[in-house]
Each structure stands twice: as C-alpha cells, then as structure tokens.
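I am attaching a structure below and will ask some questions about it afterwards.
One chain of protein is taken out of this complex; the other chains stay put.
Now for chain A:
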Amino acid sequence: MHKRIIEQILQQYSGRIRAYLIRLVSNIDDAEDLLQEVKIKAWYHWQSEIPAAPQAWLYKVARNKAIDFLRQCRQPVEYIEEQQFSDIDDEQLSSLLDDELLKLIFICCHPSLDPAAQVALTLRLVLNFSLEQTARALLVKPKAMEQRLLRARQKISQAGIAYSIPHDKHLYQRLNSVLTCLYLLFNEGYVATAQSELMSRELCKLAMSLTELIANHYANNAEVLGLWSLMLILDGRAQARVKLDGAIVPLYEQQRSLWVLEQIQAGQTILDSSLALKQCPGPFQLQAAIASLQCDNQSGIHWPEILMLYDKLWQLSKSHVVAVNRVVVLIKLNAFNAAKRELEQLVEPLKHYHPFYLVRAEYYHQLGDKSRVGDDLQLAYQLTQNQSEREFIQQLLLRNDEQFSGRCH
C-alpha cells in the first residue's frame, strides 16, 4: 500500500520536477538522470515516512542535485542559489512548477518538430509515460519509438530550441502548435487507436488536464478556450459513443442519457466566453461550435448553421477530413447533387481513409443503391484495424443486407 502511494506521488510530480530540472541544466538527458536520482532518494527516504509536503521535498532535492551537477560542469549556480525557496508556500510552489511544466510543453510542441514526435515527447516528458507506455499509446514498436524520441531530443538540443515561455511575438504560432499537439493526443484516446479502453480514456483525461493548464494561463486566447470547450463536449459524449460490446455508436443514434450533461454545458459556457473575446474564430472554436450545436435535441438540430460552420472550417483548414464531414451535413440537408460533387473530388485524396467510404455509403443509402452501400462498407471494413469500428461496420453491413438501412456517423 505504502509502495503504491509513493509510486502515485512520484508519477504525479515527475513531469513538473523534470521540467524544472531541464530548465536548470538545459539538457533533457542530464535532467532525466538527475530525476532518476531524485526518485531513488525519495524511495529511500520515504520508506519510513512520506513527507507532509512531498512536492516541496522533491523540489528541494531536485534543486540541490542540479546545483551539484552544474558545479561539477563548472557552470554558474549563483542565480539558482539566490532564489529563496524556504519561504515559498505550497501554493506558490505549485504555480511555480506549473510554469516550469508549461515551458516543457512549449519545448515538446515546438513547431520545428515533427507532429508525431511532439505527441510522443509530450507523453514521455510532460506526462511521464515510460518508453513502453508511450509506444503502446501511439501504436508504435518500442524500438521505433526510442528512435523517434532520440531524434527529437537531439533536434531540441542541436537546433537551439529555447527553454522558456515563448516571447509574445512568437506566442501565437507556438501556442497553435501546442493546441494541435494536445488535440492529437486527445484524439488518440478519443478515436481509440490506443489498444485498450482504459488507456484511451486516460489519454483523453490527460490531454484535457494539460489543456486546462494552458487555458488557465492563456484565458484571453479564444482558440485555447475553443479547444478546452471542444474537449469537454466530446468527452462528455464519450460514454455514449461505444456500446458495451465495443461497437461505435454514431452521434445521432447515441443514447443521450449517457451523456455527461454538466460537462457538456461547462464546455458550452467556455465556448461562449471564447466567442465573447471576439477574436476571429479559429478551427478549435469552430469545431467546438459544431460539437455544441450537435448536442441540440435531435429534431431541433440546426443543419444550415452547422453547414456554415463547416464552410468556414474548410476555408481555414483546407482539410479533406473536414470536407468529408461537411458532406455528412449536405446529406442531412438532402443536398445530394452537392454531396455527389464533393465525394467525387474527395475519392482520390481520401482513398485510404475509411470514414470516407462510410460517408459515401450513407450517400448511396439515401439514393437507394443497396449494392454500392455494401461495396463501400466492405472497403471501409478492410481499411480499419480498430475493433470498435469494425463491429460498427459489421452491424451496418448486416442492416444493409437485411432491411437496407445504412447509417454513417
């Protein structure tokens, strides 16, 4: 029991202590070694009794380890020693370490790093996943993940990525990069490419906790609030998204009693405050607005407004995935000619993207073309490895055979 508690405490604070160490010694690998030493010391000293303020204990030990290390390297340490920490209370220390974690997030999500490496680094360094856990969460073999992380760490130290909160004039781009990374991380959990259900829920929650940290820091940035809102709404619907047998339930067939309404409403409130900032709505606010409108009563969903939001989102992102989601709305509005034109344009760029075939199956379904529905569902089935998606497609195939009622999600 005691051992589990120590493990939990170390897991809780490791990201922050690592971030602090990285900033002091300006090197990720050295900081990692020092963090291990701090942990070993904690394991040794906490056997008999865990300190009342473990965070302050870890901070103090980390600070001393860093000073020793820098002395050995004949680097200046006075500026660290000058900072008095004895009179810092726990709350001040938390906010100080939150700032350190924020800097580490900015490093991990630097736009000069490959997006896949950003997500991996964030899991590994900020969220303190082990190499194996990081590899498993992102469905990459541990060896390949080790290489990816190594390359990213080398780039950080070689290319001169700064260990600081970005200067105002770079903040916009840097923040965007952070938001995109956190959204990728959230999606990794939400679309459950991660193998286990447990892991995917955890990924969503962790992505949300980091987004909340960013939102607390940049509450005057509408896109930050937009992402925070989007995550709250999507996560609020997550329970209804997967059936007990693991099959995916499309949004408009979900059992709404399974939605966590308070969380969805909290998301909508945050969306309102983001829109009230009157900054030109970026992709996260637009997606949050779409997600929010989708929560209206089934019969009351305002499709023309959703279409308008998708138009804007498409203009901003030029993403084919956005375009195919827009087709879903065109079908809902019975705009079949427009849907057809769009689908024809999307078939080439999205030929390996299984949701494309689900949407096209729905289009054929509306036209009453049963055999084409079947063909597209088969294609979609072959293109996804995800068990939940496969179950869902199998059900659509059965329905198409029996009573001919395909649905897209």
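Keep in mind that, in the parts below, a contact is a pair of C-beta atoms (placed from the backbone, for glycine too) under 8 Å apart; a residue touches a chain by one contact, two chains touch by 3 or more; residues count from 1.
By our rule, contacts and distances are computed from a predicted model.
Think of the chain that is not pictured: of "Acyl dehydratase", "Branched-chain amino acid transport", "ABC transporter permease subunit" or "YciI family protein", UniProt labels it "YciI family protein". Across A:Ile40, A:Ala53 or A:Ala159, the residue that sits in touch with the chain not pictured is A:Ala159.
Residue-wise, the contact with the chain that is not shown comes from A:His167, picked out of A:Arg74, A:His167, A:Lys278 or A:His352. The missing chain, though absent from the display, is touched by one residue of A:Lys39, A:Lys65 or A:His110; that residue is A:His110. In the full complex, the hidden chain is touched by chain A at residues 110-112, 158-162, 166-167, 169-170, 174.
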